[in-house]
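The structure appears right after this line, and notes come after that.
The complex appears here without one of its protein chains, the remainder shown in place.
Moving on, here comes chain A:
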């Protein structure tokens, strides 16, 4: 007997696992141990941590400006500014520095030994800097000078600054929302669109590559003889989606934890529902697009053909991406229902807070229906094109192929 296991085992042996699961497990195992995937993930995490860390650091950093003076009046003014700086901006402190004269001050600025030179002019005061002054420095100096001069003028007029400015304060309020929150909504919305776009391209290309790899290495004929190609397609897409979603969840989790450490943490509760929806739309949209990527892979015969066979789908993605960027108002409202555009636009509207609760439900149903139709179409193209190894196929030629 040449092989150890018995040939007489019953033909209907119990199947331990459905084929698509075996395929998906291989996809995941291969990808999870692939060096480029691991390095890519590490780089992406480093970028997220880096960006958020830089933001948090920038917010908390204290800045000290050396302000030069060359006269006693200027010295008094500089010291007055230094005294008030902390009240105006907690992260700014002013260090008065004595110089001999205006020329010495210029020299100090050029040599970057001082950040600014404060001196009086006939109209008031001038703050000289090498390049445009930082907004923090400008704010602190102008507000402090104004307050000090106002107090002095009031004193000589026999009154106080408080009496002079009484009743002049304007406070801001708005009826709808919070301006800072809406800015964050805008940023998060676009960030999600970008995440969707890049994830689709990145994982889609990987999927198309693994399809063409099976075709190019000719292993697909052995697989096709053993299992239905539909199961192979399903397994590859599901395996790929599991990896993609796992990676996205890691990014989103790290991103949210990072965000909660910055000053923007107040926005999190308002966004969590929308981000939940984003995951749902991402998953469906991703799977729908994956089938198209698999078709692009099946149409190619070699990795080199992929660039051109995947052009239609990269065009579609560009359309979705720019649609998301440029559509607003009624356009965005309509677009947020049209699959596959809805996969990007609806989550953006949700983040934006302009969609009612039932709108994403309708959009998901439409997207799912579109997805089912597309998957069937893609399956036909995939299974017919997969065994054709003689060069790149057009969509039309693949559709007409017989099994």
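Basically, a contact is a pair of C-beta atoms (placed from the backbone, for glycine too) under 8 Å apart; a residue touches a chain by one contact, two chains touch by 3 or more; residues count from 1.
As a convention for this text, contacts and distances are computed from a predicted model.
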Original post:
UniProt protein name for the omitted subunit, picking from "ABC transporter ATP-binding protein", "Ketol-acid reductoisomerase (NADP(+))", "ATP phosphoribosyltransferase" or "Anti-sigma factor antagonist"?
Top reply: "ABC transporter ATP-binding protein"
**OP:** Among A:128, A:227 or A:250, single out the residue that touches the unshown chain.
**Re:** A:227
**OP:** Would you mind spotting which of A:22, A:181 or A:279 touches the chain that isn't drawn?
**Re:** A:22
Subject >> Touch criterion as defined above, residue of A:98, A:219 or A:246 at the omitted chain >> reply: A:219
Subject >> Residues of chain A (touch criterion as defined above) contacting the omitted chain >> reply: 1-7, 11-13, 15-17, 19, 22-23, 26, 29-30, 213-214, 216-219, 221-228, 387, 389, 402-403
